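Here the complex is missing a single protein chain, while all its other protein chains stay put.
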Amino acid sequence: MTPDKAEDEGNEDVEMVEIFVMGKRYRVPKGLTIMTALEYAGYKFTRGCGCRGGFCGACSTVFRTEDEYKLKMDLACQTAVEDGMFLVQLPFMPAVRAMYDIEEVEPEEHDNILLDHYPEIARCVSCNTCTKACPQDIEVMDYVQAALRGDVERCADLSFDCIQCGLCSIRCPADIKHYHMAQMARRITGRYIHEHSDELEKRVQEIKNGEYDETMKEMVEMEIDKLKKTYEERDIREEG
Amino acid sequence: MKLKKLTRDIDFMDKVEELSGQSLNSCIRCGTCAAGCPFVEDMEILPERVFKYITLGEFEKVLEHNTMWICAACYTCSVRCPRDIDIAKIMEAVRQVILRANIDMVDVDEVDNIEELPQLAVVGCFRKETG
Partner (left out) sequence: MKGHLYYPGCTMKTKASDYETSAMKVMEKLGQPLVEMEDWYCCGAVQSLTEDDIMHQIAPIRTMCCAQEQGEDEVVTLCDMCYNVLRQANDRMKDKEDDLETMNEFLDEDPDYEGGVEVYHLFHILKGMEDEIKDAVEMPLDDLVVAPYYGCMLLRPDNVAVDETEDPEIMEDMLELLGVKVLENPKRTECCGSYHTVNRSDIVEKRVEDIVSYAVEEGAEAIVLSCPLCQFNLDFHQRATDFDVPIFYITELMALAFGLDIDMKNHKIDPRSLLKEKGILE
């Protein structure tokens, strides 16, 4: 299939590619992302679209290209269209979360809190399908293994960039809900394992007490040039 | 429904022999396997009876009993069989025929006190009893 050159606005030659959205054929300009290509084709997103910046995980897309047998998964807003792309969007990944109250969970009382809430992680066969699906290049299989070992902190560390798109869980043969389990690991690590910052608590209290209200008001009302100047001349104190 | 499909559509002897790589007809019913099996008291029918039912084409009788789920894959039978049949593999094949029909024997969410258990036990149990 060879792409046509078509005339677009301003009489410029634009290279077009052919894509198939849920089986229906469209011609879209090469260089668009899947998301903008779908909009070019006339679709309006009412779900499965969010930040458009690769950060919210809403636009999970599953696709195949004509010349490759592999089933691929990625974010629509971050992936360029290719000629012969067959795609479908997944507005939602069904995965029930374990119920827990982060304030009431007692990690010290647990030998393996992640296994307790997500017992299916014991079914992991290390096939790596999850890692291959991840648009954020996270080592998903490795964090599941860390969780199975009881290493909550390492699970949290490895899964830090997760945007909850759900692509990892779609083809998992063990039916694991990776991203929910990892979120629990991160919440526990942040709440119970990492050291608390007293300075942060103090600062938050100062803000609540209104100590910064006036300065904030001043900044908000400042002219942009003066704001820039103020920033450049700010007082940076050394640590210690 | 699934169990009915299991007994109606498939030739079990072929399937079990294919998955296990063992010949069920080699069994001479000597009972050495049952004699060495530490779990035989909890089995509703003996291993050799399971094989007999399969060779006779009566897999539904196998499905009605718990033998393959009581087996712990300890390999004692396999090392002692005078006919060199790898009985553990046959038991595994019987389990797999059932599990692959999308029938799980344990619900992962129903395990009591999962944290008290060593991972070895949990992983092993899920491997042998879920598909």
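Order of writing sets the chain letters: A and B. Residues in each chain are counted from 1.
Criterion: a contact is a pair of C-beta atoms (placed from the backbone, for glycine too) under 8 Å apart; a residue touches a chain by one contact, two chains touch by 3 or more.
Since the model is a prediction, treat every value here as computed from it, not as a measurement.
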{"item": "Given A:A76, A:L148 or A:I163, the one touching the chain that is not displayed", "value": "A:L148"}
{"item": "Residue among A:C59, A:C124 or A:C165 that touches the chain left out of view", "value": "A:C124"}
{"item": "Touching residues on chain B - with respect to the absent chain", "value": "18-21, 38-39, 41-42, 70, 72-76, 78-79, 86, 88-89, 92-93, 96, 106, 110-111, 116-125, 127-128"}
{"item": "Positions on chain A contacted by the hidden chain, ascending", "value": "111-112, 124-128, 141-142, 145, 148-151, 173"}
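Following the convention adopted for this analysis, only the chains that are shown with their structure count from here on.
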{"item": "Chain A-touching residues of chain B, taken from the complex the two chains share", "value": "108-109, 111, 114-116, 119, 122-123, 126-127, 130"}
{"item": "Chain B partner contacts - residues on chain A that touch it in the complex", "value": "110-113, 115-116, 119-120, 122-123, 148-149"}
